[in-house]
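Note that one protein chain of the assembly has been removed; the remaining protein chains are unaltered in position.
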């Protein structure tokens, strides 16, 4: 197929390559001329035959919103926009309505796989109408991993369902990472265990806990067995926060996912105000010594 | 090699089969005559050439303890016992000392893989001396999955290290299961998502969260999409509890693993005394209606 | 002072009594004629001298919103509305703007104390301008407990600050209740402890954990030592959910408050979908028996 691809960053750049390898004609647009095929959304539109398909792969929030507004201005009735970024699913319906007002279709597509997707294929979770999804199936079939379609692709429901599924995917991912990381800390803390890295390597095959993330942690530990060069400071990218917020809305208890999210918040604090307050309290009632800032220098 | 195998339950029975397939001569003993090759530990001892190797694969705790005491009574200097069950690692040193008093060696071996190990191979984590481990490597090489030895086998350290690593493995497993399960509950709770089972199937390939456990949950959901036939009542088998206890000893924070453990405790309560107390409190200060038992019938 | 009071439910009814006892002239309005002093907001407005003060004490959300819109229609420039209900603090600015368009002032007042406030006084946390707060201080001074003003009253900041502080108050309250309740469950589970109720009674004086909530739990246990008549099913009323949501926005880790919230969600489930999935998983990999619904009858 022919399609436009807006956003050629870490993800979009690789996806263009995978799509071209799969025989599609991709017109890529990015504000950075050194990677872009065209100079503007207008030029991208002109280069594509009608009815057009444009895949948006830009940062969620303002940039995605502006891009979709921009596309609404240049695309035409019968065209179709796919938001493949990490938009919050609650933004999908407004985007779909905005485009529907001009007769343009919309699909939300959650994309998993990170930098490995180029070679392994991307896990895809999409939301939209049957007709729209069917129309661009050749694109999905190229992006997804080889094998049965249902093993790396799902049409999860109407507009929004794809990003919702991807959000949950990322929430689960947070908790999986914490699980493996807690296990690492325990192995590293116990003197009997002489080589936590070798244990993680051994878990890659035959064990109940084996997984792709588990392999990656084994790889990271092989490169730096004590993680001596890596700080615990960890960003979070929206989906984890949204997952807990949506869990609250749905009244679903998610202690595992929430613990993972809070651990990230904590990792970015120089000192915990909560623990300062606990420490101050102990001092008040028990006369317990507190560590004063002025001492710790 | 020739070896004895004590315990032919769900795990031991399959291991005997895999070992025989791998060319080893296995003399199996189990109190149930219909699966046992010999009638007693004495007969098992007689059937094996000296120096002997005996693998113990019985329930942890009392049964393992009695079996090792029994073997200490019939085996001879130079023999070697491998405890492949789910013993708490703190029991390994006492067992090793008991056997060492008679000149018998000891290895603790954590075994992962469940009912799938027969065909896929078992992930192995072992503790013991270099010499002892080297001596029985042909057995380990048959039990572990094919491929590089370090991907499914680790000699983690001295006696106790194998079971410690296996304990942590199971603690991690608890948290992984909870992570996938929380994700399932969220997908099932959100109306936009029309088929949570299909989402889990789609995660099996290409996604960051793909894993063996993830595939198994997809399989379970294919068999019973709403898990309508399965109760949430969930046992726990020791390793989860021990992991949190050891984490406390090591001062390692494990909120993810602990949350998983507590969720299992809770799943077995008809009503939560904690929440009865919360409910009683709300009623006291706010005059909030409480659900009385007499009403709920 | 003279003031209007809209909403004469569990809280408002008692507040009217306390205000009248304090010498204020209160015109109360409620849709239920048997408790109302007037038949409508219009009549309430007419009965009050200008500039008027009206305290709103109705359920948060739609009802509060409609009441404030209604008051904006009948009040006049120079009047002042106080929202004493449990509104989410994010609704305060919109309400303040709505009223400011007509020259009407606005204060948000978080009110704590439950059914005991009538006799003990209410803890008050308010947001608004210095001038507005000063103007109605006689009302606050009557409602708050006797003693130094700063011990039961705080002007926390501009509009919204009062309800924010009250929301956090309730989040903390959730976690306190869970703390006492977990302690109760442990005492009740341990055979050595012959009378958990007596332990709770003994904690009411001299201990580090003594508090008003602690006394109430001791009282509840005296009335029903095993809480045999109370179900663990527990509602949550908004502030707990909002607290966790705002914590996420502020990137503040709140594992204690979140655990309390999730415990309430769980208390309302007949069976946990999360634990059904965990149980299904265990069955898949380990052949562990699962409790089937069809067996549990």
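Read from first to last, the chains carry the letters A, B and C; within each, the first residue is number 1.
The working rule: contacts are C-beta pairs under 8 Å (C-beta built on N, C-alpha and C of every residue); 3 or more make two chains touch, one makes a residue touch a chain.
In this text the structure is predicted, and so the values were computed from the model without any measurement.
Asker: Which candidate, C:4, C:117, C:273 or C:286, sits in contact with the chain we can't see?
Answerer: C:117
Asker: Can you work out which residue in C:125, C:139 or C:230 touches the chain that's missing from view?
Answerer: Among C:125, C:139 or C:230, only C:125 touches the chain that is not shown.
Asker: From the listed residues B:181, B:227, B:258 or B:290, report the one that touches the chain absent from this view.
Answerer: Going through B:181, B:227, B:258 or B:290 one by one, B:258 is the residue touching the chain not shown.
Asker: Which subunit A residues would touch the chain omitted from the figure, given the whole complex?
Answerer: 10, 114-116, 177-178, 180-182, 184-185, 188-189, 212-213, 216-217, 219-221, 224, 227-235, 255, 263-264, 266-267, 271-288, 290-296
Asker: Which subunit C residues would touch the chain omitted from the figure, given the whole complex?
Answerer: These residues of subunit C touch the chain that is not shown: 89, 112-114, 117, 120-125, 127, 144-145, 147, 150-158, 160-161, 164-165, 168-169, 171-173, 175-176, 178-180, 182-183, 185-187, 189-190, 192-195, 198-199, 201-214, 243, 246-247, 250-257, 259-260, 262-263.
Asker: Counting contacts across the full complex, list the positions on subunit B that touch the omitted chain.
Answerer: Here the touching residues of subunit B are 208, 241, 244-245, 248, 251-255, 258-259, 261-263, 265-266, 268, 272, 274, 285.
The rule we apply is simple: only the chains that are shown with their structure count from here on.
Asker: Show me the overlap between the contact partners of subunit B and those of subunit C.
Answerer: A
Asker: Indicate whether more than half of the residue numbers at the subunit A-subunit C interface occur in both copies; give same if so and different if not.
Answerer: same
Asker: If you average the C-alpha positions per chain, which one ends up nearest the average over all of them?
Answerer: Checking distances from each chain centre to the full centroid gives A.
Asker: Based on CA centres, what chain would you say lies at the far end from subunit C?
Answerer: Taking each chain's C-alpha mean as its centre, the farthest from subunit C is B.
Asker: Distance from the CA centroid of subunit B to that of subunit C, rounded to the nearest Å?
Answerer: It comes to 46 Å between the two C-alpha centres.
Asker: Quick check: how many Å separate the C-alpha centres of subunit A and subunit B?
Answerer: 32
Asker: What is the distance, in whole Å, between the centres of subunit A and subunit C, each centre taken as the mean of its C-alpha atoms?
Answerer: Those two chain centres are 37 Å apart.
Asker: Which subunit B residues reach two or more other chains?
Answerer: Touching at least two other chains: 114, 178, 180, 182, 185, 189, 212-213, 255, 263.
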